[in-house]
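A single protein chain has been omitted; all remaining protein chains appear in their positions.
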Amino acid sequence: MTVSRRRFLEWVAAAGVGTAAASSAKAAHGEFSGYPDSYGVLFDATLCLGCRSCEKACNEVNKLPAPGKPFTDLTVFDEKRRTDYRTFTVVNRYNDTGADKPVYRKIQCNHCLEPACASACFVGAFKKTPEGAVEYDASVCVGCRYCIIACPFNIPAYEYNEALTPRVMKCTLCLPRLREGKLPGCVEACPVEALTFGRRKDLIAIAHEKIRKYPGRYIDHIYGQHEMGGTSWMYLSGVPYTKIDLRTDLGTTPAPEFTSGALAMVPMVIGLWPVLLGGIYKITQRKEKIADAERRQEVANAIAATQGEADAKARAAAEKFQKEKERAVDMAVKKALADADKEKGKEGE
Amino acid sequence: MNMLRLYGNVKNYQIILLAVCLSLMVVFASGCGKSDAGQQIERADIITIDAMTVFGRLSRPAVDYPHDMHTRALKERGKECADCHLKDDKGVMSQKFMRLTDENEKTTMQIYHDNCITCHKELRAGGFEVGPVVCGNCHSRKPEYVSSRQPMSYDYSLHYRHVKANNDSCGLCHHVYDEQKKELVYIKGQESSCRDCHQKEKIENVISMREASHQSCIGCHIEKQKGFQECSGCHDAKILGAIERVDTPGRIERNQPDFTLIGAAEKDIESSKMNSVPFDHKAHEGFTNSCRDCHHETLKACKECHTLAGDEVGDGITTQRAMHEMKSGHSCVGCHEKHKYDPQCGGCHSLMEQGRLSQHACEICHAGPEPEKLAKAKGKYKSIADFKPPRSKTKLTMAAKDIPEEVTIGIMADKYEPAKMPHRKIIDTLMNHIKNSRMATYFHGHEDVVCQGCHHHSPIGHKPPLCENCHGKPFDQSNLQIPGLYGAYHRQCLGCHEQMNIKLEKDCEGCHAAKQS
Amino acid sequence: MTDSIHTLQEFMFHTKGILYILAIGFLIGFTWFWRFLHKYDREE
Partner (left out) sequence: MTDQEITMEKKSIFTPFNIISAIIIIVGLVLTYLRFTKGLGAVTNLDDTNPWGIWIGFDLLTGVALAAGGYVTAAAVEIFGMKKYHSAVRPAILTGFLGYSLVVFALLYDVGRPWRLPYPFFISQGVTSVMFEVGACVALYLTVLFLEFSPAALEWLGLKKLRSLIVKLTIALTILGVVLSTLHQSSLGAMFLLAPSKLHPLWYSPYLPVFFFVSSIAAGLSMVLFEGTLAHRHFRHKMDEAHLAEHDNLAFGFGKAAALVLAGYFAIKIFGIALGNNWHYLSTPYGLWFMLEMLGFVLLPCFLFAIGTRDRNARLIRVSAFITVFGIFLNRINITLIAFNWQLPWDERYFPSWMEIGISVFVVTVGLLVYRFIVTKMPILYEHPDYKQEH
């Protein structure tokens, strides 16, 4: 939280001074290669035996509740399973893949380079760490589950049975262990080293090397190298990826790009709507004003007209009395004027 | 105003509307669930009727027609082939439906529509269960059937069976066209594969392979009332597989050599440098299923088409590529490479880098005389035996006692007891496989090469390095290319067992007992 | 977190933050400007 406050001040400063450019200058070109030496794991489906050692290790390392069936029970392979709030990784068996033997595929959080969950979260509870893990911070999570909507791999799970403190649950890439210099639990447990942990760029090199050495064994594609902008967890397989429930229709667009356009429109609206609407308001107002003015004008004319009449009357009266007796003059004039005054007063109202 | 009357009481209107919408919603929603229902049934006898394509683009989808289904149905009603397939003046049955040639679009279409629909209609009227009578059900984008047709493969065994059945009268099938007599004649020694002349499409007066085979094969079968007369007989994988195989089919005699020295053609001798390759043709006939495995359609010698510099007759494929192309099943190396992953060999070879030849592999094949000596050498060698015989790789140079009986792998034992590996037993098994494989005995460069199956990337010798000498601590990040010891052991053992189909009883405990703690 | 930006996510986090603050600033500024512009409209 302190972090986010610092950020906030950062923004204010940046917004004020416009030094934002400084830190994002290289970013401005729009090309992001992810954290240089971030780690990842390469899963080789041609080696996996389906022994569930990884599931066991994961369960122990993360201190998750013991499952209904023991990890030695291989009947779980009979149905398709997915990750849930107490299972961060599952291995599924696929029988009709075209291969002569069943193929096993481990699934867990793929730790995307541009995590959809992170761009979905409105409290920034998800963060791609320099180590490569996508870290989740339950201390700020509101529980809106938008991250689960966003994840193209259907990984994050939710504690639906927690009344008041439900958390989103998913693989952590064993970040705490990594920081102690240990391997992820599942990797360490794999008897055939079907899981290779290392720097992502090295893993890609190795994967390509394997494909070159055993062209007959592998599909010539590393799943996760480019999917959804690339993932830290990658897969090699001898059978088409769709056969082992890895969607190949996700495309290579990093998740944030889906919404960046819409978000870019926000400032536009804030900037232009008030101007536009204000303008329209003023125009309508002006129309009304003109209408009023016209009305007032008519009234004025009316007044002017009546005024004229009154004066005329007064003059006529004056001449009349002029012709009359001399001594009546002053009195008569005074009288006439008084009348006129009275008239004025009336119209004045 | 009339609107008012039209719409009546607003309130009822709303209620009705709501009801309609909700019901629609349910209907549609449930529809969305099972969007792509309807499984297609696999059949080997599906003929796609697209006869109209010769007249240009089809206006409706082509019809997928289950032939056998009709053959049977008609047979039950006492009908026969001739009811659908007319015979021409020579008495050859046309493979078209109810016609000998396609005159024009209209008539051809008429023929199908009239006959098919009328027949279906009649039978339906007669209370039989029959196929469609409306357009869309025949001309469907998502037809009820999907073709599982297999190309007919005529191997040595099948050939042998036919030869015996017709007591060696090759002329029954094999023929050439005699220009003078204007007829098909059989000339001994000039047999070739059907496809040599009968191409995919009809060329001049040479009918297509499809037409030829169906004419001759089915014609003969029907005439003799032997063998299959239905599509599925020759084109259904299951039925084909069920045909009894002759283990030792007599050799097909077509004046091919028992043994030959593969070298450049005379005209190329100058420019050829590599030594010739002594080749046991007879033996390889035993390793292949049909002549075509190596010779494509023709039965010519390789070098006739694949010249040293490449020639358009051989699609510009040079001799070198013709012999060494890794991906082709026709080439020597390609075929050998494929066999390296047979169960007996795969244990070791599948774990080695694929698609590579070692430098010293060359002279193992190219052990014949130099090109210039080739002409003279021809008569000199009669068989591979006259040659420097292949070294016997069936005996190890070391004594049995020098080979550890059992190796205990305990270096990583934590959850489990150390694993006891029956070292010598494994070697003996492998040696047996080598003994039984001529390829292995010939090509394994050294007696003790078998050790390298596991002790790879290290010199051949009595004291190969230990696994842990190269395979360091598991998941070593400074060295991701080489699997750690943990993975190395499991991959080697399990990988080999899997390749050789040697089941391991009770998974982990099978090799190492669980530790009692 | 390091000062240079490695992911589009980080970049947008930075820029959008600034934009929101600028937007709010604008709204306040604009109201002032509006009143400044129509100062004398009332007496007419």
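Every chain is named by a letter (A, B and C) in the order it is written, and numbering of its residues begins at 1.
We take it that a residue touches a chain if its C-beta (ideal position, glycine included) is under 8 Å from a C-beta of that chain, and two chains touch if they have at least 3 such contacts.
All figures in this text were calculated on a predicted structure; none of them were measured in a lab.
Only one residue in the set A:V91, A:A118, A:A194 or A:I222 touches the chain that does not appear here, and it is A:A118.
Only one residue in the set A:A66, A:V142 or A:I290 touches the chain that does not appear here, and it is A:V142.
For the options A:G50, A:P152 or A:P215, the residue in contact with the chain missing from this view is A:P152. Of the options A:A205, A:L263, A:A310 or A:A340, the residue whose C-beta touches the omitted chain is A:L263.
For subunit A, the residues in touch with the chain missing from this view are 1, 4, 7-8, 82-85, 116, 118-125, 140-146, 148-150, 152, 154, 156-166, 247, 249-251, 255-256, 258-259, 261-263, 265-266, 269-270, 273-274, 277-278, 280-281, 284-285, 287-288. Residues of subunit C in touch with the missing chain: 9, 12-13, 16-17, 20, 27, 31.
In this section, only the chains that are shown with their structure count from here on.
Centre-to-centre separation between subunit A and subunit C, using Cα means, comes to 18 Å. As a whole-number value, the distance joining the C-alpha centres of subunit B and subunit C reads 70 Å.
Averaging Cα coordinates per chain places subunit A and subunit B 53 Å apart. Interface residues of subunit C, counted against subunit A in their complex, comprise 1-23, 25-27, 30, 34, 38, 44.
Considering their complex, residues 47, 49, 51, 101, 183, 187-188, 190-194, 196-199, 202-203, 206, 209, 213-217 of subunit A touch subunit B. Per the touch definition, subunit A reaches subunit C in the complex via residues 3, 7-8, 10-12, 14-15, 20, 23-24, 26-27, 30, 32-36, 113-115, 118-119, 124, 128, 130, 229, 254, 256-257, 260, 263, 266-267, 270-271, 274-275, 278, 282, 289.
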